[in-house]
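As you look at this complex, bear in mind that one protein chain is not there, while each of the others sits in place.
Labels run A, B and C following the written order; every chain starts at residue 1.
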Amino acid sequence: MKWWLPAPASTFAGPIDGMFTAILIITGLAFVLVESGLIWFVFKYRGRPGQKGYYTHGNTRAEYIWTAVPAVVCVGLAIVSNHYWKQIKGRDSVPPDAYPIKVHAKQFEWLFTYPGPDGKLGTADDIVDVRNKLHVPVGRPVVLQEEAEDVIHSVFIPVFRLRQDAVPGMNIRSWFIATVPGEYDLACSQLCGMGHYKMHAKVTVQSQADFDAWLAKAAQGDIE
Amino acid sequence: MTTADARAMQPPFPAERGVDAYNTKLGMWVFLASEVMFFTALIGAYIILRFGAPGEWARPGTVLNVPVTAFNTFLLICSSVSMVKAYASIADGNQKLLKFWFLVTIICGASFVGVQAYEYLHLIHRGFVPSGVRDGSELAELVANGTLPGASLGLYGSTFYTMTGFHGFHVTCGVISMIYLYLTKVLPGKYTQQNYGGVEVIGLYWHFVDLVWIILFTIVYLI
Amino acid sequence: MESVQHKHPPYLLIWLYLFLLTAAELGLAFELPISRNLKLLLLLGTALWKALLVAMFFMHLKFEKWNLRMLFIIPLPLAVILVLAVITEKIW
Partner (left out) sequence: MTTVAGTPGVGHTHHDDRPFIRKYIFSTDHKIIGIQFLFVSLFFLLVGGLLAMQIRWQLGFPNQPMPGGKLLPETMAPDGVILPEYYIQLVTMHGTFMVFFAIMPLLVGVYANFLIPLKLGAHDMAFPRINMASFWAALLAGLVMLSSLFVPEGAARAGWTMYAPLSARPDLSGAGLGQQLWCVAIILLGLSSILGSLNYITTVINMRAPGMTWFRMPLSIWALFITAILGLLALPVLSGAAIMLLFDQTIGTHFFDPAAGGQALLWQHLFWFFGHPEVYILILPAMGMVSDMIANGSRKPIFGYHSMVFAIIGIAFLGWIVWGHHMFVSGMNPTLGSTFMVTTMIIAVPSAIKTFNWLGTMWRGNLRFHVPMMHAVGFVAMFVIGGLSGIFMAATPVDMHIHDTYFIVAHIHYVLFGGSLFALFGAITFWYPKMFGRLMHEGWGKVHFWLTMLFYNLTFFPMHILGMAGHMRRIYDPTMYDFLKPYQPLNHFISISAFLLFAVQAIFALNFIISLFRGAKASMNPWQDNGLEWTLPNPAPHGNWAEVPRVYRGPYEYSHPDTTEDFLPQSQKLPGDPEPAAASAAGH
């Protein structure tokens, strides 16, 4: 059991884990400040008979400070967030050469469609509806074109730090670059009915050569 | 003690006044504010769905009977003006005119509900239902031969019946309350020049319902 | 409430005004050979103008204090925010 985020396996993991750590440090400082202040006050100013509290209605300068500091920190975080957000989900963030894979989600399975040798989806040589197996080449941008048949599902690959809902009636693109070959879990993270818990797929990140070999075999109907 | 401390020790004491409205009137205004949000949900959903509709929206007059509803709009505007006349009458202490105008309002309001019920029956007869168009109906034929765009009719039916239905429900509630007030307060002469809050408050509700209809009529029937 | 003879706004004139605007709307919706967008704008403008007339005179908002008017005004920007934000969903 790790007490931290899962081992990273995509290029998003860097900035996301970095931001997570940064926020943890900032909020950790605030946490320690407030809680230690609280505990200190609890002991220091505990009631004594015959004594009165200090009669004051506040201090404008102190209030300005503790309004301004959180405001500056939050705006700073917002700027950083927005920077990475635009890279990850922004309107034009998907690299033009990204390898497309269609994700068709339905109760309760994932169907992946891979482009054939022509590298385009929607043509006759597509390898259609590979059930619950997502294979991606390492080190190359991949774009998932997500659609849902019945209800809302959500692609969640923890090691990629990737999550994107698949919504019926919409076609949503979501991209990533896998960095570490291996076998990972893909889970549905949006309640989609009573089989929600078992709607998962295996993600295999492999070298381009292995991926091409697998794809050739899959074209013959052998997806193992 | 420093000056900052002295300033800090001044307790906050500004004085001000209320909004100069008696409880029921203020309560009605507060209620109407929440009604605005209720109709925002319904009308907002309509606008959003229409923006994203899969096909062309049916043109005004192709499905709905606009002249009949225009007459209905006229009725509701009349009932609004008769309501405000009733209010003005009792504010001047005129019981007789109050009774007259209040009754006119009830009749106009009830007629509105009646005409709307007729409209609904007629539409359903032609095949226009909340889920869209009924198979084998007159409108289904129009869709089949291409004179009526069919892709968005499901949304059209959903939004039309929900919006106008809830407006009609509000009108009905208004008419029922007015009949109750007419029998228990107006006819026995309980409203006086000193005490006519009830007329004002039910009037506020009634004008609001009219106001919603003005918006609905334009965006549902004319656009 | 004081018992004086109130001076009332000309309700019947406003009624006539509303009636004419409604007639104009009907004409606009069907008869005029102008662009769809202009028509839309004019229709919405007329509807809002009518609604404003009802609120101002029949509901007496014109004669109320500002803090009471605020009650009715507060929800309006919220409504606009909701609709505008969700509409961008289909436009982006």
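In this text, a residue touches a chain if its C-beta (ideal position, glycine included) is under 8 Å from a C-beta of that chain, and two chains touch if they have at least 3 such contacts.
Treat the numbers as computed from the prediction; the structure is a model and nothing was measured.
Considering the intact complex, the chain excluded from display touches A, B, C. Of the candidate positions B:L155, B:I202 or B:V220, contact with the hidden chain is made by B:L155. Along chain A, the points of touch with the absent chain fall at residues 1-6, 12, 15-16, 19-20, 23-24, 26-27, 30-31, 34-35, 37-38, 41-42, 45-48, 51-59, 62-63, 66-67, 70-71, 74-75, 77-78, 80-82, 84-86, 88-91, 107, 150-152, 154, 156, 158-159, 161-170, 172, 184-185, 187-198, 200. Counting over the whole complex, chain C has residues 74-75, 78, 81-82, 85-86, 88-89, 92 touching the chain that is not drawn. Taking the complete complex into account, residues 11-24, 26-27, 30-31, 33-35, 37-42, 44-45, 48-49, 52-55, 129-132, 151-152, 154-155, 157-159, 161-162, 166 of chain B touch the chain not shown.
Heads up, the rule we're going with is that only the chains that are shown with their structure count from here on.
Highest inter-chain contact count (C-beta pairs) belongs to B-C.
Between the CA-based centres of chain B and chain C the separation comes to 13 Å, rounded to the whole angstrom. Touching two or more other chains at once is no residue of chain C.
Under the contact definition stated at the top, not a single residue of chain A touches 2 or more other chains. Partner chain B is touched in their complex by these residues of chain C: 1, 3, 5-6, 8, 11-12, 14-15, 18-19, 22, 25-26, 28-30, 40, 43-44, 46-48, 50-51, 54-55, 57-59, 64-65, 67-68, 71-72, 74-76, 78-79, 82-83, 86-87, 89-91.
Looking at the complex, you find that chain B touches chain C at residues 19-21, 26, 29-30, 32-34, 36-37, 40, 44, 47-48, 51-52, 60-61, 66, 70, 73-74, 77-78, 80-81, 83-85, 88, 91-93, 193-196, 203-204, 207-208, 210-211, 214-215, 217-219, 221-223.
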